[in-house]
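Here the complex is missing one protein chain, while the rest keep their positions.
Chain IDs A, B and C follow the sequence of writing; residue 1 opens each chain.
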Amino acid sequence: MDLRFTDEENAFREEVRSFFRDNLPDDIRAKMIDGEHLDKPDFVRWTKILNAHGWGVPHWPEEHGGTGWGPMKQYIFLEELQKYPAPQPLAFGVNMVGPVIYTFGNQAQKQRFLPAIANLDDWWCQGFSEPGSGSDLASLKTRAVRDGDHYVVNGQKTWTTLAQYADWIFCLVRTDTAAKKQEGISFLLIDMKTPGIEVRPIVTIDGGREINEVFLTDVRVPVENLVGEENKGWDYAKFLLGNERTNIARIGVSKQRVARIRELAALEMAGGRPLIEDERFREKLATIEIDLKALEMTQLRVVAADAKRGNTGKPDPASSILKIKGSEIQQATTHLLMEVMGPYAAPYLPEHDARWNEPSEVPEYAPVAAPNYFNNRKVSIYGGSNEIQKNIIAKAVLGL
Amino acid sequence: MDLRFTDEENAFREEVRSFFRDNLPDDIRAKMIDGEHLDKPDFVRWTKILNAHGWGVPHWPEEHGGTGWGPMKQYIFLEELQKYPAPQPLAFGVNMVGPVIYTFGNQAQKQRFLPAIANLDDWWCQGFSEPGSGSDLASLKTRAVRDGDHYVVNGQKTWTTLAQYADWIFCLVRTDTAAKKQEGISFLLIDMKTPGIEVRPIVTIDGGREINEVFLTDVRVPVENLVGEENKGWDYAKFLLGNERTNIARIGVSKQRVARIRELAALEMAGGRPLIEDERFREKLATIEIDLKALEMTQLRVVAADAKRGNTGKPDPASSILKIKGSEIQQATTHLLMEVMGPYAAPYLPEHDARWNEPSEVPEYAPVAAPNYFNNRKVSIYGGSNEIQKNIIAKAVLGL
Amino acid sequence: MDFDLSEEQSMLRDSLDRLLADTYGFEDRKGFMATPEGWSTDIWRQLAEMGLMALPFAEADGGIGGGPVETMIVMESLGKALALEPYFATVVLGGGFLRLGGSAAQKADLVPQVADGSLRLAFAHTERHSRFDLAHVATTATRDGDGWVLSGSKSVVQHGDCADRIFVTARTSGGTTDENGIGIFLVDTGAEGVSRRGYATQDGLRAAELTLDKVRVPAGAVFGDPENGLPLARRVVDQAIAALAAESLGVMGAMHALTVDYMKVRKQFGVPIGSFQVLQHKAVDMYVAIEQARSITLYATMMADSEDDAERARAMHAAKAEIGRGGRVVGENAIQIHGGVGMTMEYAVGHYFKRMTMIDVAFGNADHHLRELARAGGLFSAAA
Partner (left out) sequence: MDFDLSEEQSMLRDSLDRLLADTYGFEDRKGFMATPEGWSTDIWRQLAEMGLMALPFAEADGGIGGGPVETMIVMESLGKALALEPYFATVVLGGGFLRLGGSAAQKADLVPQVADGSLRLAFAHTERHSRFDLAHVATTATRDGDGWVLSGSKSVVQHGDCADRIFVTARTSGGTTDENGIGIFLVDTGAEGVSRRGYATQDGLRAAELTLDKVRVPAGAVFGDPENGLPLARRVVDQAIAALAAESLGVMGAMHALTVDYMKVRKQFGVPIGSFQVLQHKAVDMYVAIEQARSITLYATMMADSEDDAERARAMHAAKAEIGRGGRVVGENAIQIHGGVGMTMEYAVGHYFKRMTMIDVAFGNADHHLRELARAGGLFSAAA
């Protein structure tokens, strides 16, 4: 047992930090600190910088452009990226469909898609959820019927994040309606420019326009865009969903937000002195910090176990803890950040409005706080709600 | 809507208070304030004082010795009694078997038992729970087989509070093993001196000796001790269990404990000043007080609705709130009282030991605090656990 | 004690609920929000016709003589409908200053205008760095002949953009955080030197930034003692807190009803999600939180016109802390149980959640009031 980072790991952390300092455009960093949504060009610009440095897809196999870093370095990279803060590479390509393609796809698919994911030349979105499916993902209804060299796809996907920017969507579709619900599903890659695809925004309660519905009407998809075998899509989906361990807890994001709370609570006054000097406020922040420090160690235990055993690709049920506590902490931080604002949490600035254009007493950092709190209610819902995570632990870990 | 107590109610409160002040023996009150268990003679002495004043069984019908008070006066009486604090009349007789006897019993039973309950000439205990039954009370297994003029009872009861003092036990027994589980149960009154009854103490984790197992081996019970009809006992049990509304939240008990916390936290020091001046401690106490004030109003709403509608004897499912919040508050107060003691929560004094007989730095009030916290874990378990109460609300109130 | 509504009170509730049920559907509300005012002038007129604007004023002053219970009834119904109209700002806050601080002349002048719906009021108190402290007032009021000249900036003035006149706290003497030396002035928003910028708040209501640049007001604009107006403001705000607590009951109750309904129809894994015990118990936790909130609201309502400032303040601290805490339990669980659909602008539950969150922010959040109650010695300290 050795509970300290190695010298090599510490040096690597420094290398990563200075790369971010030297290379992330200031305007992008400022948006992230302010809690604003990034535009597509922001993501693209930054991803190309990372990729040019060879860090576009750190955790991929080296043959596909990965770095060869072990789990601990991957974790350090991500944590520093989140803490700086810098945008994370787009998960739908880099973390989701990319690994599915290099693991289950054919050679042509690998060549066509992987480099374009790493460089964000292709923007991917995810077509899993449907209006009726929710936590019961396998109940999906979107049909794909073989017609010569094509599948004809009809159905509706929802909660499709950033589909408005997407060039491609990876979809779970039902190719066999007679089979058991998990066994008739296939995994298709669909060009968003194909006729019959319509994207409609879903505005979220914070006023954000991140998510969409995607309607598919007689969409013709070439059979070469099937990944792996027909009716085996559920296996690939499970692989994909189990692949997110190093990111799910979002330690770096929460650390950055804790630092932000501390910074802004020094600017807001309560009872004639900075809020950060209020004992009760400090205790609330310290409570979060303790939880976060413990979760960081939990995350490192999972990462270290990965590193020792080699990545089996199989999810550790204990990683459900990372999801549960990670989301609780994110929600606690966004709530506390809103509390920092006091009455200034109330003004609402729609996302794409101009900045306040008259002198005002409302601090510029205040209006995003409540929307961020509202928006972060999603983190205990998506990716398997916290209730589902607890069911998983009860069954897989406790044997109940 | 009129949200104030009437002048009459206020006057009544004063009358009750001064009666307690003038009549409760000081030694009994001191034991209650110190959180010590009372002995049998304490209960008997106090009950006879109350009963001589006509207040032994306030909520019973006047023909059986009741006062004729409406629900609000009954509530005020109980709250003041708990706050003073004075011992509550023994529930097993006064609140449980008494109402069953005057509602479902025959004339002979009423004459034999009711006056002796009111005067605590008979000490009653409750024979409902069994080792296997827990929250699933109707699964009880104790058998009563008719043999001439007697039932012969065999089985085991448990969690029998203060059975060591008891003259009589009221039991649910199975008289028909072929019927559905709720339908083969009868309600028997059993003399504890009958051969075949053995009482064994169960020591609780706080070291207390309140509860017992009661073993019944070929216990012969005269048939005249059957209440109501054979195989209808479940109905009487439900009546009994639904009869506790005005007491279940124990508002007065919690108020008294809040006052005690405030008093003792003024004696214990933290950081060179009385603990009660510590802001964080005060906030914790205030949190409890707010909850308690809200629960008091909830209780009054239930009482006022009772008063308006007349006591139907049917439990209001909303009264499950009284149980849930009442137990949460009791547990919060006992925990906070233990916290007051700081390191002095640690010394353990078995209940019947002599007082510390040497000069010592350990304050006399400290050693009971942790046992009271431990003991009060029971309040969210007994009388239908809080999980059961939530099931009841989900079904009966929310229709889920 | 009697918790039942009188016949008149029941009629008030029923007729208001009926009006709102007929006029305040989800799409209606969206439409109101999209108007320049951000609410419905037509509904406002109907509320006035029902007598709601006159409700809390004494009959002698041209009102209907309702008390805190009547205000509770109205606010709960408005909360249930998520009404956007400036009733709270005009009648509860503005009306509070009129009722509790107005001279006979001021009442005679203004109550009829409020009562018929023609005059809209607001209350401006927040300043940069005041947070939730009413006594933190940097805005100045300087005597100028018979009248006063006001200068300063006020933030997040609820419905300040549509108000005809605004009650403003301003410092007549002393330092920025002194309890003494604060006056209450009624400022005509058309006066020279007044500028406003209106905007939406997170919950879809409206507020404004208000700047006063040497605004001259007459002697008759002063409410109460210009050197010691804070007790009046505190009393008005205490009554406003009781009213917000009542509104929160409507908001929480609606979220709970939506959630329980959703649990009965939404299916996952082939069964209604209402069959999952964990979700059942969450729904029960919401129910318990609402019943406790109702109880503490009744307590606050009972105490709302107490003359004992300290006791009244403690009751309001307790109420605001409890509804803030309970509102969060109800709101967060409502979203969680709804899942993704609860996160969308096109579904009602999120709007209730946002209103509930903003109610917590108004006049001090749960933590603020818990701290104040603790500092005041707790709830049961004086009398149990």
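Descriptive notes on the structure:
Methods note: a contact is a pair of C-beta atoms (placed from the backbone, for glycine too) under 8 Å apart; a residue touches a chain by one contact, two chains touch by 3 or more.
Just so it is clear, the structure is predicted and the values come from calculations on it, not from any experiment.
When the omitted chain is restored, the residue from A:Ala116, A:Val145, A:Leu241 or A:Ala304 that touches it is A:Ala304.
Contact with the undisplayed chain is limited, among A:Glu289, A:Glu339 or A:Glu361, to A:Glu289. Contact with the omitted chain, checked across B:Asp2, B:Glu15, B:Asp34 or B:Asp136, is made by B:Asp136.
Against the chain not shown here, chain A presents residues 1-6, 9, 72, 83, 255, 258-259, 262, 279, 282-283, 285-287, 289-298, 300-301, 304-305, 308, 318, 321, 324-325, 387, 390-391, 393-394, 397-400. Residues of chain B in contact with the chain left out of this view: 129, 132, 134-136, 139, 158-159, 202-205, 207, 268-272, 275, 280, 284, 338-339, 342-349, 358, 360-362, 370-371, 373-375, 377-378, 380-382, 385-387, 390.
For chain C, the residues touching the absent chain in the complete assembly are 276-278, 281.
Here, only the chains that are shown with their structure count from here on.
With every chain reduced to the mean of its CA atoms, the largest distance from chain C is reached by B.
The mean-CA centres of chain B and chain C are about 42 angstrom from one another, to the nearest whole unit. Remark: chain A and chain C have CA centroids separated by 39 Å (rounded to whole angstrom). Computed centre separation for the pair chain A/chain B is 53 angstrom, with centres defined by C-alpha atoms.
The set of chain A residues touching two or more other chains comprises 280. Looking at chain C, residues 371 sit in touch with two or more other chains.
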